[in-house]
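For this depiction, one protein chain was excluded, whereas all remaining protein chains were kept in their positions.
Then we have subunit A:
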Amino acid sequence: MKNFKSHHILVFAGLLAFTACKTNITTPTPTAGSANFSRYIAVGNSLTAGYADGGLYRDGQLNSYPSIIAKQMASVGGGTFTQPLFTEAQANGSGYVKLTGFDPTTGSPITTPVTTNLAVTGVTAVPGFGNVTTYTKYTGDLNNYGVPGIKLQQITYAPYGNLNGYFERLLPNPTPTNNTTYLDFVTAKPFTFFTDWLGNNDALGYATSGGAGDVLTDKAQFAALYQASIAKLVAGGTGGSGAKGAVATIPDVTTIPYFTTVTVPLILANVQKSAPTVTGLYINALVPGTTSTYAPRLATANDLIVLTFPTSKMGVPTGGIPYGLHPLNPIENQYVLDAAEQAMVKDYVVSYNNTIKSIAATNGLAVFDAYTFLTNVKANGLVVNGISLSSNFVSGGIFSLDGVHLTPRGYAIVANEFIKAINSKYGSSVPLADVSAYSGVKFP
């Protein structure tokens, strides 16, 4: 059997040799195409900043879509991408909410605010405006200029840096002494490529306040500002020699779980458990054909209730009249984006988006049509790498716990949509990000 043993050893050695080798696949070499990604900047609002779960915090920043895009650009000549990260010690930034469980009887998610390790430095009263929360200043290089809350309407307003703590944080002076417009700030240094996702808050501010606490930006003003900002961005910043870029459209607000989770039928069914005779809810709704006249009426399934509606108020009498169940004590305007308000928001958003697409076309920019994309996701869901995603709250995997902003996985999907638009416009082949590597909502 000696002979056999030596053969055996030979086979074993051969086997080890094959164990070591790997199968190769020829992959396309990534190229930048006609774009130059050496200094990429991201212009936008909370979505751009990586805002999630009702706050801006380090984890969210690290998973912002611009940072994901920048990582993917690295293989095609992309430079370093610096974000105004909160420090590890102040990692929870503005604070945010996290999921801590589910109500055992209703199955509703329970969220709890995170209030430790914040970067909040104080609250300053700005005369004529109100209170502004400020955060530990960030100094240093910057590529991600996302400022939560900013509207397109505000980008040329010089005192804005004193009114928004997230912007103030990036500026050198303490509030109220800043006097740099957002547009000047982002274009102060040369850059070669930009993404621009501004304009959401021009519609969203009105929508999330149920049409009560904000106004829609005038369409013509939107168009003029968009034109002006793109003109400055394609110039490539002060000292720059032109930049290419990608812009995104504004989603239909009715596609976000902030408006689609707490519904009229759900509230009604809940009320009927203890008061079976109740047949409808009353809301204070916009009178169709007007822009600010409100009157109570019965709610329909087409009226959208905001995610933050305190359902505990339902049926509790004020002045002897149960809340929400009688025309004399309707659900307040701030909690409802009623059908007429939705129509108005949609009309404005469609107009804004036409502006965005036409100015992008004139300037040869790539467009990520977030409106179409999220409307599709809302209608059909989305399957990526074996993950079934949807626009549903918590379970959908795309939207974070505030029902407006995205999860890391949602931001990765958005980053990929930007990349696809960029690749197709500029003939580049920026590799797509691995959506599987980014998580959805975190469960306790």
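Keep in mind that, in the parts below, a residue touches a chain if its C-beta (ideal position, glycine included) is under 8 Å from a C-beta of that chain, and two chains touch if they have at least 3 such contacts; residues count from 1.
To be clear about the criterion, contacts and distances are computed from a predicted model.
Student: Missing chain's UniProt protein name, "Corrinoid methyltransferase", "Carbohydrate ABC transporter permease", "Sulfate adenylyltransferase subunit 2" or "Outer membrane protein transport protein"?
Tutor: "Outer membrane protein transport protein"
Student: Determine which one of A:Ala212, A:Leu266 or A:Ile321 touches the chain that has been left out.
Tutor: With A:Ala212, A:Leu266 or A:Ile321 as choices, the missing chain is touched by A:Leu266.
Student: Of A:Gly128, A:Gly289 or A:Pro444, which one is in contact with the hidden chain?
Tutor: Going through A:Gly128, A:Gly289 or A:Pro444 one by one, A:Pro444 is the residue touching the chain not shown.
Student: At which residues does subunit A meet the chain that is not included here?
Tutor: Per the touch rule, subunit A residues meeting the hidden chain are 3-4, 7-8, 11, 14-15, 18-25, 27-30, 75, 98-99, 101-102, 106-109, 261-262, 266-267, 269-270, 311, 381, 383-390, 392-397, 416, 419-420, 423, 429, 431-432, 434-437, 439-444.
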